[in-house]
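Other chains of the complex are left out, but the ones given are in their true place.
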Amino acid sequence: MLTTAHIDRVVAAALDEDAPWGDLTSAYLLPADAVASAALVAREAGVFSGGEVFAAAFRLTDPAVQVRLHLDDGASFREGDTLATVSGPARSVLTAERIGLNFVQRMSGVATLTRRFVDEVTHTGARIADTRKTTPGLRALERHAVRSGGGHNHRFSLSDAVMAKDNHLAVLVASHPSLTPSAAITQSLQAAIARLPHTTHVEVEVDRLDQIDAVLAAGVDTIMLDNFTVDDLRRGVERVAGRATVEASGGVSLATVRAIAETGVDVIAVGALTHSAPALDLGLDMRVELADGS
Amino acid sequence: MLTTAHIDRVVAAALDEDAPWGDLTSAYLLPADAVASAALVAREAGVFSGGEVFAAAFRLTDPAVQVRLHLDDGASFREGDTLATVSGPARSVLTAERIGLNFVQRMSGVATLTRRFVDEVTHTGARIADTRKTTPGLRALERHAVRSGGGHNHRFSLSDAVMAKDNHLAVLVASHPSLTPSAAITQSLQAAIARLPHTTHVEVEVDRLDQIDAVLAAGVDTIMLDNFTVDDLRRGVERVAGRATVEASGGVSLATVRAIAETGVDVIAVGALTHSAPALDLGLDMRVELADGS
């Protein structure tokens, strides 16, 4: 769902960062006519993501390198599986290797962690969603990786949905000293909704159960219950009673996500999907061919 | 050690990624004249890094926002400490918040993890070094964060040192079918060293103890022992016997790093410093002021 233009722009910048003056090792050590093929091999099981980005790293280093992807993004693989094959001039293959791997390891790492969260909650109706805690410059790729893992995307940026958090509500309350806090929040939200694009989803974060009614009164689309205990999440779901989507956020881990999902919340936001996913261990195994074909 | 121009370029791109059409929540919900101050507060202990980058996020959103840093990069802090204060138009403060946090959380996360590794080995002569497994586009910032944590930088890119790995050696051996593998490696390395910039450090990765002599014979600067057991690392250090710097790499974790360091290696490369450091939990606590100063 990403354009070629977007992928190429991000990958070209990464290559220039990693080889501003070229790759000394390849250029000085390897014969110019050595040809190599290489297999992208999984050193651990996981979920694949970033195939097109991996391929672009080689193409933008040297159009003479060919990449064939064996899996679609989103496919699972086991340790030892071959995910892609690369062939071309040995120098170019090795120059592009690390950047290709950096992207596909990171993206597959995000996809794989996402899948683990998703697998914990499939028996419930809850969806696992990402957050804006992404790597600067790579958000589109990381969001793609979350989808590869079966997760759902949350709003992409500050520009495509409203998310009013505690800090916003604090400003609202302070700015309307003549109103009760509840009234300040309800009235401000209503006024905003009247002016926002009609396509804008409005989500509001609450810290306590007793804030829910003021928010619901404004007609918001989603209520986010921030850092609630499992018991309070359950009470929150009951209180909302279907009048809005319910999102749980804060302190979600693989150890807690199942219990959270079983409270009946609709969405579970997990910042760790993108800000703390370990890169997946994928490697490039070379097979060298001599220039004379032997 | 980074230029203002570099920081501004990276941060401006991140802001445009996160608010391509502006921040709907701030713009529609908050009064234009609300003024806020906010404290960057540590929700967990750690090592600070990225202060200038954090400040740039606010300055490039709105020059009317002021940021004061309380700590220098590299300073330790405890849970609850205030690391910086921000003040200005409430809308702008909240628009820049997430990007400012994304950078400083990531960078402080890298610094903090680095410090933990460093603390494990201070009784030895070993240094903890980063790798090229960095986030595309952010390598300069992440390398800075490693330094903030007391770690050492490894080569920055493919362009500033030679690192011959197993794949390179495989190409060399295959390209010289008339030579023994050892001779192919030694001669190729010698030929490269004769042509490389005289400022280029040459490092070669070996997988087995019996490869060390062929590499040393070429006069390399550093030998990297890849995925060696602790016992083999000790044997490797003995075999090198001071003729080159010895670097350990592969499978290094907080659980293993102390034993690795005690083998006598000089450098321990830890990819996890940058590719898997969890973002540190830092938050922005708002204090709202009314426009009339109350």
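All chains are identified by letter, namely A and B, in their written order; residue positions are counted from 1 within each chain.
Here is the rule we go by: a residue touches a chain if its C-beta (ideal position, glycine included) is under 8 Å from a C-beta of that chain, and two chains touch if they have at least 3 such contacts.
All figures in this text were calculated on a predicted structure; none of them were measured in a lab.
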item: Number of identical chains forming the whole complex, with 2 shown; value: 6
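Following the convention adopted for this analysis, only the chains that are shown with their structure count from here on.
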item: Averaged-CA centre spacing for the pair chain B and chain A, given as whole angstrom; value: 21
item: Touch list for chain B against partner chain A, complex; value: 10-11, 13-14, 17-26, 28-31, 34, 36, 38, 90, 94-95, 97-99, 102-103, 105-106, 132-139, 157-164, 166-168, 170-175, 177, 188-189, 192, 195-197, 200, 271-272, 275-279, 284, 286, 288-290, 294
